[in-house]
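Yeah, one chain of the complex is gone here, protein chain that is, but the others are all in their spots.
So, chain A:
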Amino acid sequence: MIRKEINKISEVGKALISVEGNPGVALNHVVELLEANTNQSLSFAKAINITEDSTRFQVFNGTQGLSTQTKIRMHELPLSAGFSYNMLGRSFDGVGNVADNGPEIIFEKEVSTRLDTLNPTVRLVPKQPLWTGIPMIDVFNTLVKSQKIPIFASPTEPYNRLLSQIAQGAQADVIIFAGIGLKFDEYQYFKEQLSNSGNIDKTIMFTHLAGDSQIKGLMLPDVALGVAREFADQGKDVLVLLTDMTNWSNILRNVANYQDQIPSLQGYPGSLYSELAKRYEVAADIEGAGSITIIGATTLESLEDPVPDNTGYITEGQFFLEGGKLKLARSLSRLKQQVNGKTREDHRPIMTAMASLLADAEKAYEAAEVGAANDAFSQKLLRYREDFIYNLEEPFGDSIELEDALDKCWNILKKHFEPTETGLSKKLIEDYWNKK
């Protein structure tokens, strides 16, 4: 089939090009850019704004090396991603091209990257816990299959290490790794961790390294999630790791800026919320099919930054990593109530009681800084706080089963408090305080 070719590029900017007139391309459809003389393929590009007078494209490989002479070949298809079980164990770039030294892949089918909304009526209410062996998650913020939840952390925190640790333990048929704006070391770290734990054969890595073309980074989540969705539609339980969505949002901001969009907060486009939501909402437990769980990483300077702020409203909670510890006060799993009432009877009450005491302890800690925590109870709270931080907020270390973690919680309470000081019911105190 001979495809129509045109060569009237009128504008070459950062990541975007414009052509005069309307070459007949449709919105979000893909064209190929060719070197004028050799017809060598330079890149693909997606039509994002079409008028009678001009058409604008996002260029996947960036615009370096393009000229007004560059030719455009029409393809008349929306961007899709190749899908095959042979992708397992392999590495790809942001638009689904093979990015390792392995053999070419013959795809079984093309899957849409448009990420149409799943009809809410075919969603199942999530009810299955995903145990991680980390007490701060399993006891206090239980993770649930099909949950979407990011790790919030400053860029210097070991968030990728935590992400990797959660991924190792979580049960999934397929792991889709989606890395945007990664440093090479981080990519290599994930690859090694997944190999060491024997998970690499069920993993597909989509990676965009810092410095790669911005448009490829922008597209990456859609390609990765499109592939993840196909596995889920085929009945697989899929775990998607998205890191780091702040990098992705920054690319979104850059491209919006190149397109002269009116910024809302800190230069981000007004659509930031909807754009993030479109990706995170792919997480679902699908009736009659599999599931997609998304654990992301969102780096931040301040919780009020637009990216973590919007993310918090979209995701089903967040794990807050600070000083290498998973902080109880700012962490939340919104789906925990779906599962933590069906574990051991003391699970919910002890979680609430310890959190409430920790909040009091934080107040006592502040008071102590000005020498105003000299009473006996404040002293108890301070000792409890220390114990809590070092024994429960520590995410790295040996994996602990839920029951053992709960017992550990009782031991910490017993060590520091009288039964009535805990706010726990009489019955629970009778059953657990003097157990063992």
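Annotations
Just so it is clear, a residue touches a chain if its C-beta (ideal position, glycine included) is under 8 Å from a C-beta of that chain, and two chains touch if they have at least 3 such contacts; residues count from 1.
Convention: contacts and distances are computed from a predicted model.
For the chain that does not appear here, its UniProt entry gives the protein name "V/A-type H+-transporting ATPase subunit A", which is one of "V/A-type H+-transporting ATPase subunit A", "ABC transporter permease", "Sulfur carrier protein ThiS" or "Cytochrome ubiquinol oxidase subunit I". When the omitted chain is restored, the residue from A:Q69, A:Q337, A:N411 or A:N434 that touches it is A:Q337.
Only one residue in the set A:E110, A:E281 or A:E394 touches the chain that does not appear here, and it is A:E281.
Listed for chain A, the residues touching the missing chain in the whole complex are 22, 24-29, 48-52, 78, 114-126, 233, 261-265, 269-271, 273-274, 277-278, 281-282, 284, 286, 289, 303-306, 309-310, 312-314, 316-318, 329-330, 332, 334-335, 337, 341, 348, 352, 355-356, 359-360, 363, 366-367, 370-378, 418, 420-421, 423-426.
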